[in-house]
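Here the complex is missing one protein chain, while the rest keep their positions.
Per-chain residue numbering starts at 1, and chain names A and B are given in the order in which the chains are listed.
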Amino acid sequence: MPLENELLDVHNLQTYLFTSGGIVRAVDKVGLKIHEGEKVGLVGESGCGKSMTARSILRLVPSPPAKILDGEIRFKGLNLVTLTEKEFQKIRGVEIAMVFQDPMSYLNPTMRIGDQIGEAIWLHHGKDRLEEEMDRTLILVGLQPESGIKKRYPHELSGGMRQRVLLAIALSCRPRLLIADEPTTALDVTIQAQILALLDDLAARLDMALLLISHDLGIVAELCDRVYVMYAGQIVEEAAALTLFENPAHPYTQGLLKGVLSIDEYKPTLETIQGTVPDLSALPEGCRFRPRCDKAMAICLQEPPMFSNIHGQAVRCWLYSQEVQHTGGDWKEARLDER
Amino acid sequence: MEAVNQIQPKRQSGARTIWYQFRKSRAGVLGLAIILIFISVAFLAPELTDFDPTVVSHDRLESPTPRHYFGTDNVGKDVYSGVLFGARVSLTVGIFAALSSLILGTLVGSIAGYYGGYVDSILMRMSELFQTMPRFFLALVVVAMIGGGTGMIILVLGIVSWPATARIIRAEFLALREQEFTEAAKAMGFSDIHIIFRELLPNALPPAIVRGTLDIAAAILIEAGLSFFGLGDLSVASWGQMLNRAQPYLATAWWLSVFPGSAIFLAVLAFNLVGDALNDALNPELKDR
Partner (left out) sequence: MKDKWILETKGLTKYFEVRSGFLDLNPRIVHAVDHVDLHLYPKGTLAFVGESGCGKSTLARLLLRLCEPTSGSVHLLGKRVLNFKGEELRSFRKHVQIIFQDPVASLNPRKTIFKILRDPLLLHGIADRRTAQEYIIDLLEKVGLSPASSYLDRYPREFSGGQRQRIGIARAISVEPQVIIADEPVSALDISVRAQILTLLKDLQQENDLTFLFITHDLAVVRSIAQYVAVMYLGEIVEIAPVEEIFHDPLHPYTKALLAATPIPNPRKVKARGKIILPGEPPSGIDPPKGCRFHPRCPNVLPECREIKPARLPATNDRDVACHLTHPPGLITST
């Protein structure tokens, strides 16, 4: 039963890449929910499928080799998957917008900043009071219209300013949801702090939801209310931020947090997760994390685990399934909440 | 100490990947087949015919017969043998001209690209001097003034073609020298010579090699053109010369122009196809991962 202020409900999303080397299961039955005004983090290492998930939501996957095979994406109750491309253009950039990691790649190097933002506004608002709208948007992202920035070209700006411009373009229609894919990875740490504070501020001021995609656990801890953890194409854990960082349930999350470097404490030995991320075109039997898990049980080899819910935290792991706990690991038919 | 045991599944080595990609182009494979046929023909020419292409006979202007497969010319020379032996000349001139251009271009381009600054400016201005001259006419003028001989033609073609190769190599070097592995080599203490020839050149050569195959095609064509104008090496049988002598008989003895002409066309086409396919085969490799 959807909550009243549920904004985005992704269910069973599947995006595979069909390459000459095999079928890459980049996004394999992923589900997530975002409520109005909520800041949600999607965390995972490179290759886990988090970027592809975001792009699938906005139908921005490169189509060959990728293909969205299945899934329901409900936005304010409406199933986006059923929309035609023309209808979807009223959503993309208008209701749901996206900013990316490297602003330089996403800005047209031969167009002035003013023209690029203006173009976005014109596309969705029409020419009415274009200058006014543009100035308002610039102020929103912390840039001064009087500073002459509208006449500049992208290469004349610093990394932080470019990211603000990208945000301005994304926010030109005041979307309900902003997806930010590694928005600060290419920035210096003091500039990153500025941009994260800006995102926080914007989410509050515009009553806008935020889906922050990152490999950096630190920025997710800084900004997000709720976090999803992805591994090898699947969500393995979901919890409120505080819960996730203080009581991680999934062995992968636990391993990540144990090995993450922090200015917070000196760790004389650095714990690591043994092994490496599996090849998404040649996944192991049963649980995808099993080869690297020090708590693996017999059932982990036989069946891929389902989700279990423990105190509002969802974990995809046999360790937490009630049946498994009763029978000590050999249970074959867990029938729990499949997302 | 933890061992990282998982190795990626074995992927093909450099040369094999190039071949694998190359094979995907049917045109390229066709071109390669044609080239191989021509090379074999050039080598085996004496075995493939009983006739000496330079010997005149009484069977003049005969159209193709089971005895003279491609007919004979106005002094009774067998056209078929002419085409077979002509392949030797064309391939020799083509390959050696391209090779000398490749060597000279690589030397100049690598030094200019690696050192930059004044060295680069001087070398590039020199190359521009040669590059602005149209190859064929320069060859024409030089051979007309100094006299031709296969060796002279090869030399001239080499001199005219090197600037393009030099530019290609230089462009590659400009990019490569900024790469971290170049810095790593310097930090390790390797000499500049080692870095240029052992570290960077293997990376820079592929596009120059593509250019080289196209240069072979161009050289064959220019040589044929020179011979057509009577400026080639008159002591050897050459496709261009055959075309030259075919001029008065274009309407009457079609075999005198069609066979040598087709040979030129096929050879040039084959090298161009291979060059294109090679270019495509080398580029996906760069976009790995």
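In this text, a residue touches a chain if its C-beta (ideal position, glycine included) is under 8 Å from a C-beta of that chain, and two chains touch if they have at least 3 such contacts.
Quick caveat, the model's predicted, so the values are computed rather than measured.
Enquirer: Just to verify: which one of A:Ser20, A:Ser63, A:Thr110 or A:Thr190 makes contact with the chain not shown?
Expert: Going through A:Ser20, A:Ser63, A:Thr110 or A:Thr190 one by one, A:Thr190 is the residue touching the chain not shown.
Enquirer: I'm checking contacts with the chain that's been left out. Which of A:Thr272, A:Asn309 or A:Gln322 qualifies?
Expert: A:Thr272
Enquirer: From the list A:Ala241, A:Leu280, A:Ala296 or A:Leu319, which touches the chain that is not on show?
Expert: Of all options in A:Ala241, A:Leu280, A:Ala296 or A:Leu319, contact with the hidden chain holds for A:Ala241.
Enquirer: In the whole complex, not just what's shown, which of B:Pro46, B:Pro134 or B:Pro202 touches the removed chain?
Expert: Answer from the full complex: B:Pro202 touches the omitted chain.
Enquirer: If the hidden chain were put back, which residues of chain A would touch it?
Expert: These residues touch the chain not displayed: 45-46, 158, 160-161, 188-194, 196-197, 215-222, 241-242, 245-246, 255-257, 259-267, 269-273, 276-277.
Enquirer: So that we can see where the missing chain sits, which residues of chain B does it touch?
Expert: So the residues of chain B touching the unseen chain are 1-5, 7-8, 10-11, 13-14, 179-181, 183-190, 198-199, 202-203, 288-289.
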